[in-house]
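The complex is shown incomplete by one protein chain, all other protein chains being positioned as in the whole.
In this document, chain identifiers A and B correspond to the written order of the chains, with residue numbering beginning at 1 in each.
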Amino acid sequence: MTLGNIGIGYVAVGAAITLVATAIGRCRSTGDALMLLGMWPLWAPLTLARADTDHREQELLGALARAQASPLASVLPDAESARVLATQLREASVRLVDLDAVLARPDFDPAAAEARATELMARGAVAAAATTRLRVRTLGQLRTLRERYRRELDEVHELIAQLVTQAELVRLQPAIAHTSGELVRELVTRVEGLGDLFAYQSALESGDLEYETAASRSS
Amino acid sequence: MSLVSEASPMAVPRVPVAAVEATRVTPRTLALAAIGPVAIGGILAVKVGALGPLAATPAIVFGVVAATSPALYIAIAATGDAPPLAAVVRALAVALGAFGLALAGLVLPAAFLSLSSVAAFTTVVACSCALGGAAALAMRRLSSELATRTFAASVVIFVWAVATFGVAGRLWWNLASEVVS
Partner (left out) sequence: MIGTLDVSSGPARVSLGTIDLLLRDRDIMLARIRSGNVAAILRTMIATIAVSMAIVGAALGSYRGDEQILYAAIKLPLVLLGTAALSAPALTAIGAALGRRSRLSSDLALVMSALAFGALLLAACTPLIMLGRAIELSYHQMILATVVMFAIAGLAALKMIVHALSIEQGPGWRSAIVGLCTVFVLVGGQLSWALRPYLVRPRTPDVPFVREVEGSLFESVTGALQSARGIYSRDSAPLPGD
C-alpha cells in the first residue's frame, strides 16, 4: 500500500467522521469540519466528548444560555468563564460519583471497621486496633467530604433554578434586572468555591494533617 | 498504645478516592477489550489478504485468558494470600479493560506502521508489539488490582503472567507465520 493510498484512506475516514458528526449536530463550524477531516484522531474524541456532558454541567450552561437572552445578560459571566465554571461543576459531580462508589465498597464500611477495632482490642492487639481506629477516622472524613460535595452541589442546583426563574421574571419586569446581580455573583462564588473542596480532597489524599485541621475549623 | 503517633503523616492512611476511577469496570472498557484484538487481527488480515486473523486473534486472546485464569486463582489461593473469588474476577475484568484501553491507543500506530511497510513481516512485528505491549500493561494492572502482600503470591502472579504470555504469544506467532507464508 503506497503512502498516497494511506493518505487517501486517512482523509476518507476523516470525511466519514465529519459527515457523522455533522449529522448528529456535533460539528459546529467549518473550522471543526476541517479539523475533523485533517486531524480526526485528535479532534474526533474532543468533538464527541463535548456531547458527553454531565447533567449538572448542562443545567448550568442551559440556565446561563437562557439568562443570556434576557436583560440579565449584562451581569452574566462571559462564555469562557461560563465554560470553566461548567467544567468545575462537572469535576465536582464526577468526584461525588467516585466518592459514592468508594463508600459503597464493603471494605470501606466504617461500622465494620469499628467492629474490627473492638474485636482487636478485646484480643489485646492494641497496635492493630489503633491502626483500625485511624481507618475509621479516615472513612469518617470521606463521608464528611461526600456530604460537603452533596451540599454544595444541591445549593448550586437551587441557585441555578433560581437564576432560570429570575431570568423569566426579569423578562417580564426589566426594571428589576439590576437586583439580580447578587444572585449571579452568589452562583459564581459557589461554583468557584468547589475549588476549595478539590484542594481539601487533595490534602486528605496526601495526608496533610495541618491543612485538614485548618479546613475543618473554617467549615 | 499506638505505634504510630497521630501527629505523624503516617497516621492518616492515604485515601484512595482517585483510584476508584481506576477500578471501575465499564461497558466501554470491556467493549474496547473485545474490539481491540479484532482490530489488530484486521490489520494483519488486510496485509495478507486473508480473513482468518480477524477471528483468530480475539479467539487466542480470550481463549488463553479463559483457560489459564482458574489456575491463577487456585495458585494464589494456595499461597493463603488470595482476595475473595469475586475480587479476583473483578481484577481480571479490570485487567481486560486495561488491555482494551491500551490497545485502543496502539491500534492506529500499528495500522500505520503495517500499511506503510512493504514486507508482511513488518506487519507481524508491529501487530505483535501492539498486542504484547497492551498485554504487558494489563498484567501490570492485574498485579496491582490483586494487591497481594506475600512474596509467594507475587511469584505466582509473575509465573502465571509469563505462562499466559508465552502460550498466547506462541499461538499468535504460529497464526502470523502461517498467514504470512
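The definition used in the following text is that a residue touches a chain if its C-beta (ideal position, glycine included) is under 8 Å from a C-beta of that chain, and two chains touch if they have at least 3 such contacts.
Note that the coordinates shown come from a computational prediction; the quantities given were computed from them, not determined experimentally.
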Residue among A:41, A:140 or A:174 that touches the chain left out of view: A:41
Candidate in contact with the missing chain, chosen from B:35, B:71 or B:113: B:113
Residues of subunit A in contact with the chain not shown: 2-3, 31, 35, 38-43, 45-46, 49-50, 74-88, 181, 184-185, 188, 192
Missing-chain contacts mapped onto subunit B: 18-19, 21-23, 98-99, 101-106, 108-109, 112-113, 116-119, 121-122, 125, 133-134, 137-138, 140-141, 144
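Going forward, only the chains that are shown with their structure count from here on.
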Subunit A and subunit B, separation of their C-alpha mean positions in angstrom: 31
List of subunit A residues in touch with subunit B within their complex: 1, 3, 6, 9, 41, 95, 98-99, 101-102, 126-127, 130-131, 134-135, 137-138, 141-142, 201, 204-209, 212
Touch list for subunit B against partner subunit A, complex: 1-4, 6-7, 9-18, 20-21, 24, 108, 112, 115-116
